[in-house]
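The complex is shown incomplete by one protein chain, all other protein chains being positioned as in the whole.
Coming up: chain A.
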Amino acid sequence: MIELEGLTKRFGTKTAVDRLSFTVRPGMVTGFLGPNGAGKSTTMRMMLDLDAPTSGTVRIDGRHYRELDEPLKYIGALLDAKALHGGRTAYHNLLCLAQSNRIPERRVGEVLDLVGLSAVARKKSKNFSMGMGQRLGIAAALLGDPRILMFDEPVNGLDPEGIHWIRNLMKHLATEGRTIFVSSHLMSEMALTADHLVVIGQGKLLADMSMADFIQRNSRSYVRLRTPQRELTRDVLASAGLTAVDAGDGALEIDGESTERIGELLAEHRVVLHELSAQRASLEEAFMQMTAGAVEYHAHDGAGPQWGADVKGA
């Protein structure tokens, strides 16, 4: 379990991470979502005690990172793929790390096997492709068989096969009861892997909820219709207290009513329909709206919007 409390990081006048408080729980994949520059990597570096927070704390199973005995046995992290020495072989890169935390040498072979790099174990890591580098970084994270794993944008630059492999690995690690914390700037990626979602924008917490709740609350459902009698349709809907919004492509969109009710209402007035369908806005759209709101809010008064605030109105 990782607990963040009021975590803040300023670089000069820029606040990269702004009073973040949330908890990463075991046995599930927690997605850490935010657009580029939102402060995800900075937050992760502070979790590992690489960057010093301006204020606030991070606790790992109740302790500060620096208080952990042999931290690789508690928490494994993939920050960026090139965080190893290119002139050293894959095997030796992992061996130095293993020795520093008294992890038995046989574990090096095991993790190389696990990530599928046994065949290139004795090759210098600078000649590795992006995907192989990423796998080596993951092998390093797994070295101490830690209960907590942290991956910063692990699918970046990977081919579809590699992406598939990483997704499955994370899910598998979570089913073993481990704590998985993974960042991404892509909503679609999170939707596929995460059980729980933490969203940040401009360093501020925007949402912290289960993936199911997030989908429930953020995919706006509405009715879309096309008709040759637009004015009549608008009047009929208005008389029933509904507002039809122009969708831009000639269609109309109506929030807050079912297709059944709208179909029946328009049939009573003998309106001709060319299309009538129930729609859900994509999560990607919801995510973009949420973070765009953070930008606006930030520009106006610098305080963070809480989840549930009227983002569009801010």
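The rule is simple: a contact is a pair of C-beta atoms (placed from the backbone, for glycine too) under 8 Å apart; a residue touches a chain by one contact, two chains touch by 3 or more; residues count from 1.
Keep this in mind: contacts and distances are computed from a predicted model.
Chain not shown in the complex: UniProt lists it as "ABC transporter", one of "Transketolase", "ABC transporter", "Sarcosine oxidase subunit gamma" or "tRNA N6-adenosine threonylcarbamoyltransferase".
Checked against the full complex, the candidates A:R88, A:K123 or A:R167 give a single residue touching the omitted chain, namely A:R88. When the omitted chain is restored, the residue from A:M1, A:C96 or A:A212 that touches it is A:C96.
Within the entire complex, the positions of chain A that touch the omitted partner chain are 45, 48-52, 65-66, 68-72, 77, 79-80, 82-89, 92, 95-97, 99-102, 140.
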